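Only a single protein chain was left out; the remaining protein chains are all shown in position.
== chain A ==
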Amino acid sequence: MRKRKTSAWRSAAAICALLLTAAGCGSGNDDDKGGHAPDKLGKGEGKVNIIAWAGYAEDGSNDPKVDWVHPFEKKTGCQVNTKTAGTSDEMVSLMKTGQYDTVSASGDATLRLIASGDAAPVNTKLVPNYKDIFPALKQQPFNSKDGRMYGIPHGRGANLLMYRTDKVTSAPDSWRAVFDDAARYDGHVTAYDSPIYIADAALYLMHAKPSLGIKNPYALDQKQLDAAVALLKKQHKAVGEYWSDYQKEITAFKGGDSVIGTSWQVIANLTQAEKAPVKAVLPKEGATGWSDTWMVSAKAEHPNCAYKWLDWIVSPKVNAQVAEYFGEAPSNRKACAETAAPDHCAIFHADDEKYFQRVHFWTTPIKQCLDGRKDTDCTDYAQWTRAWTEVKG
C-alpha cells in the first residue's frame, strides 16, 4: 500500500515536472506551480464560469428577491455561468477540468487545489474590498501558502450540536452526547456524511482521551485515526442516518427521526422556522467548522471577470445578502451594517473571534502533520475516505 503511494507521488511529481517544463515555466521552483497572480487587471472578458455552493451565486431563479448575479452582470458586463457543486470533492474534480474561472472552496478542498496547481495565488491588491475582510480570516493555513493568499475569504460557520428540546431533556453541552452517550438516543443520532467528520471524533478525543496526544483534529497519525474510527464505529450503532443534504436534515429533525447530532446554524434556523423544537449549541470542546474562500483557477480563461466577481461577492452589500441567505458569518466587517436582520452578525458571531477560536476550520488532512510533528507521518484524506467507508460498514 505504502509502496504504491510513494511511487504514485513520484510519478505525479514527474508528470508535473514534465508539464512545467513543457509550459516553459519550469524553473524548478515549486512556487511556480499554479501560475502567477496578475499585477494589474485588464478589461472584462464578458464572461465568467463559477463553481459555487448552492446559495452562493443566486440569480433570482430560486427566489426572485434573492439575486446578486444580475446586478453584477449589469455592472461589469461579465456574463455569469454558475455550476453548483454538492461536495468539496466534486469541486476539486470540476476545477481539474480547467473550464472554470473561480470556485467557492471550503478548507477541505483549498489545500488540494493549491497542491495540484489548479488554483492560482491571488493578488489581493486587485480586490479593493479585501481590506475590510476580518483580519482573522486572512493568511490562514487553509487559504494561503508561504505568505501568499490563494483566494478571498467569503464567510464562515461552525458545525454545531443540534438537539430536539422535547426529546433531549438534559441540555447537552458536550460532544459526549453523540459519542460516549450516543446509546441514550439509540437510532436517532445523526452525523455529517463525509470523511471530514472523522475530525469531529478526533476533536472529542482531544478532550476525552488526552493520552492520545491529539493536538489538531486534522493531523492524526495512524494510532490516533484508529482511535477516532473506533469511536465512530461505536457511534454508528446509535446512528439513525447520516446526512449531507441539509434539506434531509431539516425533515429528519422535524419528524423526530433524528433528535441529536451535528448541524449548521442555517439548519437550526430553518428547522425552528418550521416550528420544530430544536436548539443548536457550540459544545464546550469547541467544534469543527468551515471557512470558504473564492479561489481563481490557474487555467482561468476569464481572469479579469473572475477578479471582478471576487471583489463583488465580498463587497459589503452582497456579502451581507449571501451570508443572510445561506446563514453564515460574513467575511466583510462592513457587511454587518448591511444585513436585513440587524442582529445577523450577532447570531452568527461574525466578529466574535473568541467564538471562532474554538472552531477548528476544515483543512485537508495531509501526510506532513499539520500540527508540526516531524517524527511521524500523518494520515491523508485518501486514508480518511477509506476509514469512513469502514465506519459506515
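Here, a residue touches a chain if its C-beta (ideal position, glycine included) is under 8 Å from a C-beta of that chain, and two chains touch if they have at least 3 such contacts; residues count from 1.
Please note the rule applied: contacts and distances are computed from a predicted model.
Student: Suppose you had to identify the omitted chain by its UniProt name; would it be "ABC transporter permease", "Hydrogenase nickel incorporation protein HypB", "Transketolase C-terminal domain-containing protein" or "Acyl-CoA dehydrogenase family protein"?
Tutor: Record says "ABC transporter permease".
Student: Of A:41, A:115, A:212 or A:347, which sits in contact with the chain we cannot see?
Tutor: Of the listed residues, the one touching the omitted chain is A:115.
Student: For the chain left out of this view, which of A:46, A:60, A:256 or A:277 touches it?
Tutor: A:256
Student: Of the listed residues A:93, A:165, A:357 or A:376, which contacts the missing chain in the full complex?
Tutor: Of these options, the touching residue for the absent chain is A:93.
Student: Identify the residue among A:236, A:334 or A:373 that touches the chain left out of the display.
Tutor: Only one listed residue reaches the unshown chain, and that is A:236.
Student: If you put the missing chain back, which residues of chain A would it touch?
Tutor: 1, 4-5, 7-9, 11-12, 15, 87, 89-90, 92-93, 96, 112, 115-116, 118, 187, 236, 239-242, 248, 251, 255-257, 364, 366-367, 380-383, 385-386, 388-390, 392-393
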